Every structure is written in C-alpha cells, then in structure tokens.
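Have a look at the structure below, then the notes.
Excluded from the complex is one protein chain; the other protein chains are retained at their positions.
Letters A and B mark the chains in the order given here, with residues in each chain numbered from 1 onward.
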Amino acid sequence: MIALLIRDLKLAMRAGGGFGLGLAFFLIVVTLVPFGVGPKSSLLAAIAPGILWLGALLACLLSLDRIFALDWEDGSLDLLATAPLPMEAIVSVKALAHWLTTGLPLVLATPVFGLLLNLPLAGYTPLILSLLIGTPALSVIGTFGAALTVGLKRGGLLLSLLVLPLYVPTLIFGAEMARRGVAGLDITTPMSMLAGITCGTIALLPFASAAALRVNLR
Amino acid sequence: MSSIWEYANPKKFIQTTDKVLPWVSILSALALVIGLIWGFFFTPDDYRQGSTVKIIYLHVPSALMAINAWLMMLVASLIWIVRRHHVSALAARAAAPVGMIMTVIALVTGAIWGQPMWGTWWAWDPRLTSFLILFLFYLGYMALWAAIENDDTAADLTSVLCLVGSVFALLSRYAVNFWNQGLHQGASLSLDKEENVADVFYHPLLICIAGFVLLFIALVLLRTRTEIRARRMRALLARERMG
Partner (left out) sequence: MGIEVSDLSVARGGIKVLEGVSFKLAPDRVLILRGPNGIGKTTLLRAIAGLQPPLGGTISCAPDSLVYAAHADGLKATLSVVENLTFWAQVFGTKDISPAMAAFDLTTLADRPAGALSAGQKRRLGLARLLVTGRPIWILDEPTVSLDVDAVAMFAGAVRAHLAGGGSALMATHIDLGLTEADTLDIAGFRAKAPAPDDFDGAFL
C-alpha cells in the first residue's frame, strides 16, 4: 500500500504528472473573480470564503479524471487488481495520493489567496481549518466518481456531472463554517457536520468505489 | 410455484403488463380528470391566496412523485444488485426520465405559484434548492446510463450511483435546511391536522395524487417494456454479428 502511495506521489511530481496544475487553476480563479465582480474591497471580503471554497472545489474536480485514467490506459490497473492488494485499499490509497497532491497544496496556498481577496483577519483560521477538514471528503468522493467513469472515453464531463451534486453537502458546511468564522460566529456546528461527512465518506465510500472499479475492469 | 420473482422474467413481465397496462392507464386518466376538474372548478378560492392556490393539484402530486420515483429506483437498484434480475435494472432506468419530468413539473409549478405569493420566481429556499439538487441527481444518473455501452456494466454502475446518490441526496436535504431557512410552507399533507390543508382542498388533492401515482406506474411499465424490447433487439443484433 505504501509502495503504491509512494509511486503515485512520485508520478505526480515527475514531468507530465500534473502536480501544481490544480494550484495554478485555483490562482487563476481567484484572479478572475475581482474582474467579474469589481474591485471593491468590502464586497471581495464578503464573498472571499465562498470563492475560496468554490475555487478549491473546482481545482479538485479538474484533476479527478487522472486518478484512474492513466493507470487504466497503460494496463497497470488490471495488474494492480490482480495483485495482493484489496481493491478498497487501492482506491483509498489513490484518494489519499490525490489529496496529498491536490487538496493539501490548496489548503496551504489559501492564506496567500485570502490576501488577494481581502479576507478579514478573523477568517483565516476557520477557513483553513474548514478546507483542511473538508478537502479529504472532496478527494474521496471524487475517487468514487473517477471509479464510475474510468472506462469511458470522454468521461471528464460526465465525471463533473456525477460528482458535483455529491459535493453539495461538503460545500455547504465547509463554506458555512468559513463564513461564520469571518463573521465571528460560533463554528462548532458546521465544523462537526463537515468532520462527520469527511469521516463518513472516508469510511464507507471506498467500498462503493471498489465495487465500481471491479465492474469497470471486467 | 408462483412467486413475485417470476415477473422478473422479461417474457412474463411483458405478458402480464399487456393485461395490466390498459387498466392502469384508464384509471390514471380517470383520476386525473376527476381530480383536476374538481380541484380547479369546484373548490372555493383561498381567502389569502385567491385562485392561485389551485396549482396545488399539480404541484404537490408531482413533488411527491419526484421523490417516490427516486425511491423506486433505489429499490429496483437494490434488487438488481442482490438478485440480478434484468427487468429490475431496466425498470430503474425507465423510471429516471419520468422522475426527472416530475421534478421539473414540481419546480415549474412552484415557480408559477411562487411568483404571485412571494413576488419571485425563484428563491434559494431549502425545498426549492433540494429539488434542484434532486434534478441534478436525475441528470447524472441518466447521463451515466447513456454513456455506457454494455448493458450489465451500466446497470451495475448506475445502481451503485443510485445507492450512493440517495445517501448524498438525504445529506444535501439536511445541509440545505441548515444553510437557509425558507419561505416555503410546511408539509401540505401530514398526519398533524393543524398543518394540513383545509378539507375542501384535501379530497380532490388526494384524487390527484392517486392519479399521479397511477400515471407514474403506467409510464414506468410502458417504458420498461420499451427498454426490454430495446435490450432484446441489441441482444439479437449482437447474436447476428456473432453468427
């Protein structure tokens, strides 16, 4: 399992691995928002938590189809499936690798992007905390979507269509937590809901992803 | 020995529905005509809402069926996963577009009703938002069916999606409630008498709901028959190619 994780991280770092693309996409979204809504600081500050959450979510979405597609194309997914690793472990490791290469960098970059959007000082901790808790769920849910669409040509758009509705609860609680943090309100309720969703998806969704992947490999 | 699983045989299913389908269709048409005419022309206007209240006879039944159609798909998907009856998978596939149309009817009638009442076509109210999300789930489900060529693979994957989607749809419902308190009135039909609509509106509404349920059954039976025949045709073509 650790070997698979290390291999996936190595592949992401090397040429053509796509590491940092999500981050660049996030930066572009954040740069474009002021062009769309106007440069007024107070307005930007008000929408900053939502924009940062949405940007992180879209950046995450962008890299989902790579989770299985490359291994599918070169045949290593078949070989992994016949290796002595349970399919559930494979999808969990894939999701973890996706989070480490996409979710975690986004979380770490958020303070800088918050600056660009004039995020109030009180908002930083809750926002980063909400992303830290919420992005693993995005990766796990996305892995499920990738497992469903792995065999399809041009599956990218379908993947977005399948995954985005599943992202709704995570986005609502994550953005709500960040918003309440900015407003100086109590964040315990959305935080515990968000943590609950993340724990639940990490615990249960790999079984569904593994089932979907097995069907797709037959 | 006769058991319910006999109807999972496509041939048996077609034979049975040959007899059942006309009756269901007639009953559905009857209930809808009676319910809607009664509702539209023989009930008083509401003292606050005026005649706009009468859109309830389309709005509530379609909203109910929008949710029940998904439930039916969930049950059919489970049957497919557990017992692998092809008719079950095809029935789930057949129900999806019907459920989606019900969702659209609920949304559109809701907008038409909301305009005079709340002064807006659309508000990000929890119920409205939930239905919009439900619509997206239907869309994704149907897109996945359409995208996969192999019928059994498609049935398996859409079943998994339906299961996972159900959990997330429920989660979304609670999340949306938490996110915004709404304008929408409480349940139109509930066991709590206080909250219920008045009796004059209640009886025609029940008939309309029965009509929608029957309409849904008729449409799903019809579409399942079509899916069975389409599937059989694909199998025949495949066999021909095999030689």
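Keep in mind that, in the parts below, a residue touches a chain if its C-beta (ideal position, glycine included) is under 8 Å from a C-beta of that chain, and two chains touch if they have at least 3 such contacts.
Values in this document were obtained by computation on a predicted structure and should not be read as measured data.
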| item | value |
| --- | --- |
| Residue ranges of chain B at the interface with the undisplayed chain | 9-11, 86, 149-152, 231-232, 235-236, 238-239, 242 |
| Contacts of chain A with the absent chain, listed as residue ranges | 2-4, 7, 10-11, 14-17, 71, 74-85, 217-218 |
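In this section, only the chains that are shown with their structure count from here on.
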| item | value |
| --- | --- |
| Rounded Å distance, chain A centre to chain B centre (Cα mean) | 32 |
| Complex interface listing, chain B residues touching chain A | 133, 136-137, 139-140, 143-144, 147-148, 153, 156-157, 160-161, 163-165, 168-169, 171-172, 174-176, 178-179 |
| Partner chain B, residues of chain A touching it in the complex | 144, 148-149, 151-152, 155, 158, 161-162, 164-166, 168-169, 172-173, 176, 189-190, 193, 197, 205, 208, 211-212, 215-216, 218 |
